[in-house]
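All protein chains of the complex are present and in place, except for one that has been dropped.
Per-chain numbering from 1; labels A and B assigned in written order.
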Amino acid sequence: MNILHAIFVDPFAQMISAPDLLVQTVWEGFVGGVLYSLIALGFVLIYKASGVFNFAQGIMMVFAALTLVGLHEKGAPAWIALALTVAIMYALAVGVERVVLRPLVNQPDIILLMATFGLTYFLIGFGELVFGGNPKAMITEQLFLPSGAIDLSILGGKVTLQKLDIAAAAIALVMVAGLGLFFQKTRIGRALRAVADDHQAALSVGISLNQIWVVVWFAAGVVALATGIMWGARSDVSFALQVVALKALPVLILGGLTSIPGAIVGGLIIGIGEKLGEFYWGPLLGGGIERWLAYFIALAFLLFRPQGLFGERIIERI
Amino acid sequence: MRKSMTKWSLGCALALALAAPAFAEDSIYVPLFTYRTGPFAGSGTGIADGMHDYLTMLNERDGGIGGVKLVVEECETGYDTKKGLECYDTVKPKNPVIVNPWSTGITLALIPKASVDKIPILSMAYGLSAAARGDIFPWIFNPPDTYWDGASEILKYLGGGSIDGLKGKTVGYLYFDAAFGREALPFFQAEAKGAGFDLKLYPVAPADMQNQSSKWLDIRRDKPDFLIMYGWGAMNAAAIKEAVKADFPMDKFVSIWWPGDADPASAGDGAKGFKELNWHGPGADYPAFSDIKKFVIDKGKSQAAAGEYGGTLYDHGVYNSMLIAEAIAQAQKITGKKAVTGEDVRRGLENINLDEARLKAIGLAGFASPFKLTCADHNSHGATFVQQWDGAKWTKVSERIVSAIDKVQPLIDEAAKAYAEKNAGWPKRDEVCDNK
Partner (left out) sequence: MFYREAGQFKTSYAADMAIFPIRQDRIGLAVILAIAFVAIPLTGDQFLLNTMMIPFLILSLAGIGLNILTGYTGLLSLGSAGFMGVGAYACYKLQTYFPQVNILVWIVVSGLASSAVGVLFGLPSLRIKGFYLVVATLAAQFFLEWAFARVPWLYNYNDSGAIEVSNQTLFGVYVTGPNATPATRYLVVLTIVTALTWIASNIVHGRIGRMWMAVRDMDIAAELIGIRLLRAKLTAFAVSSFYIGVAGALMVFLWFGSAEPEAFDINLSFQLLFIIIIGGLGSIVGAFFGAVIIHLLPIGLRALPALLHINVPGAMVEHLTYMITGALIIGVLIVEPHGLAKLWQTMKQKLRVWPFPY
C-alpha cells in the first residue's frame, strides 16, 4: 500500500506543491531533449541517404568541437577557426566517402555499421593525438553565444532559464527548418530524397551516389559541429562527451530511423520523460535511473509501433 | 583453425622476451601508472607530469637516489581497471620497487596481489581506507589521509571546528558513483547518525559525468546547507558549472582534494569562492620546484603544458613522487643496499619520517606537513587545510584541520577486519617491522 502511494500519489503531490520545480524539470528535460535530437538528426541524415547507421556521429560531434577549440587555442581567431573546422568536416566527409563507403557499397547494414565503429576508433585516436586528451573550455564568448540566465518569478518560486539553453533550442529549430527546406526545395535535397527511396532508381536517373554521400556526410558534420558547440558550452569539450551521444540511440529509434521530425519529437519525449522519471520516481529506486529509463521509454513505444513513431512501415514479403 | 593464433602468440611471447630491457644492476625501476587519454585525462595528465618531473629531476640533479639511477617508465591505464591490470602484468617482470595505481578501482584489484608478488602499493590519499591498518595490509600504503579522514575534516570545517556543529543541518554529498566515491559513504552515513545532520546523496554515474542536470535539480529541491563533492575527471568541471547555473553558494561547496585548477577556471567568474580540501601547499614556490623547473622543464624534458606546473594536480604528482623517493632512500638506509627491491621499499615506506628538517633538506619545507608512517599505521591521518579559488589561483583560507581520528579509527578497524574475513585465507602479517 505504501509502495503504491509512493508511486502514484507522492510524486504528483510533489509536482503540485512545488510547481516551479516541475517547470524547471520540464525545461531541463526539454533542453536535454533538444540536444539529444541534434545528435539524432545527424544520424537520420546519413541513414536516410545511405542506409548507414552511423555510430560515429557522437565522436564526430566531439571531434568537430575539439577541432574548433583546438584551432582557436593554436591562435586562430574564432571565425577563422570556425571556417577551418567546417572545411575539415568537409574533408572528413570526402575521406569517409572515398575510403569507407565506396569500397563497401552494397554490403549488408551491419557491415556498414561496423565500419562506422572503425571510424569512431580512428577519430578518437586521431583527435587525441592532435589536440590532446585534456578537456577544453568551449569558446562561448568568441562565438557570440549568450551567457547568464533569466530568472522568472512564477508560480511562487523561481525558474531559471539559461540563455545558452534558449540559444540551443533556437539553433536546433533553425537547423531543423533549414534542413526541411533543403530537403523539400533544393535540387540536391530532392536528389537526396530520391536516393533515400531507392538507390538503384536514383542511379538510373543520373544522380551521383558518391556526390550525394559527400553532401550528407558533410551536412551531418555541420550538425555535429553545432551540437558539439552546444554540449561543449554546457560542460566541457572532452572525449567523455561521446558517452552522452549514446543517448541519441533511443531517441533515434523511438522517432523512427528515417524521420527528421521523429528525431525531434523522440528527443523531446526522451529528454522530458527521463528528467521527470529521475526527479520524481528515481529516489524510489535509489536514483540514477535516467541511465536506462530512456531505453525503456523507447522500448515501450516500440512494442506498439515496431518501426518507431514516424518511421516508415516495415512491410515484409517472402 | 587455431593454428595461426597460437603461432602468433608464441611469436609475440618470444618477441616480448627479447624485448624485456636488460636493466643494469645499479638501477631502480619505478613504473608510473598514468592516464593521459580517455575521459579522465583532464585529471590524469597533471598528476602524471608532476610524478614524472620530480623523479626526472632527481635523476638529473643527483644522479638518482643514493647514487642509483631511477628508471622511470609510464604505463597508460586510461583509468580503466582492465588496462591497469595489463600494465601491472607488463611491469611485473621488470621488478618494480613500487606501484602507484592512481585509480581506486585498480588499487582494489591489486591489493590481494601485492603480498603474493612482493610489490608494495602506494595509493596516495585514495584507494581502500581500511588499508591504513599496516598490521592487516602490510603491502598497502595510503598516506597522508584516507577518504574517511578527508570526509571528517570537511565535516569539521563545515561544522565550525567540530562535526557536532552540523546538528540539524542538511549536508549534500555529490559523488562519483564508483569505488572511489562510495568509499567515503559509510563514514558520512555513520556521522549523519552520530552528529544528527541530514545527509542527502547525489550519486553521479561515470557515464553521466557531463550530464548532471538532474542531480542539480535534486539539489535545488533539497536545498542542502552545504555540499561536499568527491568527483574525478570531467565530473568536477561539469559540477562546478552546474553549481554556478543553479546559483549554489560557492563558499558552501567543498570538494575533496581532486579538482585541479582548470576545473573551477572553466566555469568562469561564477566559480569564485569554490573550496577544496588539500594537504600540501598550493603553488610552486619551493626550492625543489625551482629545481624541477631548472633541470627538467627548461631543458625540455617534461611533457607538462604551460600553466600546469604548480597547479594542484601537478603538485599532487610531485608529492606522490616525493613519497616514492623518500621510501627508496629509507630502504637504502635500512638495508644498506643500493639497488633496493620491492621488499626493501616496503620497509622503507614503513619508516618514512618526514619531519621539518627532512622536508627542508629535500627542498619542500612548507609544501608538505610533517608526518611519519609506522608498521601499524600506513596512513598518518595527516592534517589538511581548505583552499579557496579566487578566480585565478588557490589561496589557503583555513588553519590546519586534523582528522577526527576517534571517529575514523573504529570504522577503519571494522572495515579492515571485515575485509580479512571476507577474503578467506587472508595472510597474517609476517613481514619484518623496523620500528616496533
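Quick note on the criterion: a contact is a pair of C-beta atoms (placed from the backbone, for glycine too) under 8 Å apart; a residue touches a chain by one contact, two chains touch by 3 or more.
In this text the structure is predicted, and so the values were computed from the model without any measurement.
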{"item": "Contacting the left-out chain in the complete assembly, out of A:41, A:82, A:100 or A:167", "value": "A:100"}
{"item": "Selected residue (touches chain absent from view) among A:11, A:42 or A:250", "value": "A:250"}
{"item": "Residue among B:47, B:140, B:178 or B:297 that touches the chain left out of view", "value": "B:178"}
{"item": "Residue numbers in chain A that touch the chain omitted from display", "value": "53, 99-100, 103-104, 107-111, 113-115, 117-126, 128-129, 133, 246, 249-250, 253-254, 257, 285-289, 291-292, 295-296, 298-299, 302-303, 306-308, 314, 316, 318"}
{"item": "Hidden partner interface residues of chain B, rising order", "value": "1-6, 8-10, 12-13, 15-19, 21, 34, 36-37, 74-76, 78, 81-82, 85-86, 89-90, 92-93, 104-105, 108-109, 112-113, 115-116, 128, 177-179, 182-183, 185-186, 205-207, 303, 415, 422-425"}
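Basically, only the chains that are shown with their structure count from here on.
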{"item": "Between chain A and chain B, centroid-to-centroid distance (C-alpha), Å", "value": "37"}
{"item": "Chain B-touching residues of chain A, taken from the complex the two chains share", "value": "18, 21, 24-25, 28, 32, 128, 132-135, 137, 147, 149, 160, 162, 231, 234-236, 238-241, 243-244, 246-247, 274-275, 278-279, 282, 287-288, 290-291"}
{"item": "Of chain B, residues touching chain A in the complex", "value": "36-42, 45, 177, 201-203, 205, 207-211, 213-214, 217-218, 220-221, 233-234, 237-238, 241, 245-247, 262, 265-266, 268, 305"}
